[in-house]
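Let me begin by handing over the structure; questions about it come next.
A single protein chain has been omitted; all remaining protein chains appear in their positions.
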Amino acid sequence: MKVKYFAWVRERIGKPEETIEPPADVRTVEDLIGWLARQGETYAYAFERPRVIRAAIDHSHVRPDAMIAGAREIAFFPPMTGG
Amino acid sequence: MKVKYFAWVRERIGKPEETIEPPADVRTVEDLIGWLARQGETYAYAFERPRVIRAAIDHSHVRPDAMIAGAREIAFFPPMTGG
Amino acid sequence: MTAIVTIRVQEADFDVAREIEALTRGRKDIGAVVSFSGICRDGDGGASLAALTLEHYPGMAEAEITRHANEAMSRWPLTGLTVIHRVGRITPGENIVLVLTASQHRQAAFQAAEFLMDYLKTSAPFWKREENADGADWVEARDRDDAAAARWTRS
Partner (left out) sequence: MTAIVTIRVQEADFDVAREIEALTRGRKDIGAVVSFSGICRDGDGGASLAALTLEHYPGMAEAEITRHANEAMSRWPLTGLTVIHRVGRITPGENIVLVLTASQHRQAAFQAAEFLMDYLKTSAPFWKREENADGADWVEARDRDDAAAARWTRS
């Protein structure tokens, strides 16, 4: 599963994307954030305030309880500030 | 006192402006519309629906009960359709 | 920095880009520019429109627009605004009116532009006459324009 990071999430983790293989009990976006936060200091820092993190699956915004099964690309980023 | 007419009020009366000397008992805009409507057929036609006519004194919109004393220029016209 | 207010009634067409440039040139305090262009369009379904003729009350038209421009400046934190209203004969596809507003924030720019357009429609002394194959006739004022302008009345 491909994961992408943007803005300060990307900066804190130190890379824009990677391929991950979370265990089977990681079923939702929220589960995945929790699992990622345990993958090292940079991840713990990026996800220290999980409620602030927004997620998208295959280019659509999703809520924390969205299931990740079948996702090709999951992205994590801070609230958007475009426009 | 100078009077100006615009749009179909002007067309019906057949002139864009004129100088008038209404009698002293013509005190308000409404009085003046009534007096003008009696100045001939073209005036009667222009002012046949007095409630539709809008008026301005010295470039400011006024209501029918506005006093005309001291006015330099009074204008009569239909509801505006600019923009 | 002072606000820039430009008001013109003219026969000539206007250039939106040049007017935006005039309002924003050399400034770094503007976050939002809204422009509204009102364009002469062909008739609704029925008889095709040949042209509009716009008549105005010289002197009062400028005074009335200036009054509403000043009111817009007092109600919203604008860095400037421009109103250009054309008069004379205008054919379908041609510009009729331009309202430009500039502000630090988008809400002020949008609201001031809508306010100015609503008031131009109902309060500025301009009158449109339509020419089509059947002749020419004056456009009737629309109730919904009065309703649109009424929403800005302060209670």
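Things worth noting here:
Chains: A, B and C, in written order; residue numbering restarts at 1 for each.
Everything that follows uses one rule, which is that contacts are C-beta pairs under 8 Å (C-beta built on N, C-alpha and C of every residue); 3 or more make two chains touch, one makes a residue touch a chain.
Nothing here was measured: the structure is a model prediction, and the numbers come from that model.
Among the chains on display, the ones the left-out chain touches in the entire complex are A, C. Only one of the listed residues, A:I13, A:L32 or A:A56, touches the absent chain: A:A56. The chain omitted from view is touched by exactly one of C:E71, C:E114, C:E131 or C:D146, namely C:E114. For chain C, the residues in touch with the chain missing from this view are 15-17, 20, 24, 26-42, 44, 92-93, 104, 106-107, 109-110, 113-114, 117, 148.
By the touch rule set out above, chain A reaches the unshown chain at residues 4, 6-8, 56, 59-61, 75, 77-83.
In this section, only the chains that are shown with their structure count from here on.
For chain C, the chain whose average C-alpha position is most distant is A. Per-chain CA centroids place chain A at a distance of 72 Å from chain B. Chain B and chain C have Cα centroids lying 26 Å from one another.
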